[in-house]
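Some notes on the structure that comes next.
For this view, one protein chain was removed and the others were kept in their places.
Then we have subunit A:
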């Protein structure tokens, strides 16, 4: 059935919404949808041509309906493709905004063009964040509660230098630090805030 492949793509997109990281890019699925759309387009042209050559006949409503459905399917395929890509791009944007590192696994799941997109969007973001450099635009979007907080280290990260001294980040050690300093590390997953 026309549109089944697009359905699969959309189901994948829906599942991605709940995930933290992006799953593998559906290269084959996308290619087959594009192929299906091109075939539909050819069919539509043929239908239009034959309708013209036959003139107005008894089958007018049937052939009109056929043409209409073909066009609708083409448009639906296009919409599904765009929605899929847009969802993935939005997720990538979010990750880049919160300074989350895009690790190797994640990079492998992206298509070649998505990888290029990340690099360029990161550039754009750095420029924009730089224009308001006093405020960390990638910082937390929750209102700040305390100046100093308790944090626990989740993974080893060596030594961190702050204005107030050097902290040695070994797993499971706890520190009482200024929130602003460690926000970045919390975002990247090295520290966990204790409430």
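Assume contacts are C-beta pairs under 8 Å (C-beta built on N, C-alpha and C of every residue); 3 or more make two chains touch, one makes a residue touch a chain; residues count from 1.
Note that contacts and distances are computed from a predicted model.
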item: Choices "Protein cornichon homolog 4", "HIGH AFFINITY NITRATE TRANSPORTER-RELATED", "DNA replication complex GINS protein SLD5" or "phenylalanine--tRNA ligase" - which one is the UniProt name of the chain not shown; value: "DNA replication complex GINS protein SLD5"
item: Which of A:19, A:147 or A:166 contacts the chain that the document leaves out; value: A:147
item: Per the touch definition above, residue among A:16, A:63, A:109 or A:179 touching the missing chain; value: A:179
item: In subunit A, positions touching the absent partner; value: 30, 33-34, 37-38, 41, 72, 74-75, 78-79, 81-82, 85-86, 89, 93, 97, 111, 113-114, 117, 120-121, 124, 128, 131-132, 134-137, 139-141, 143-144, 147, 163, 178-180
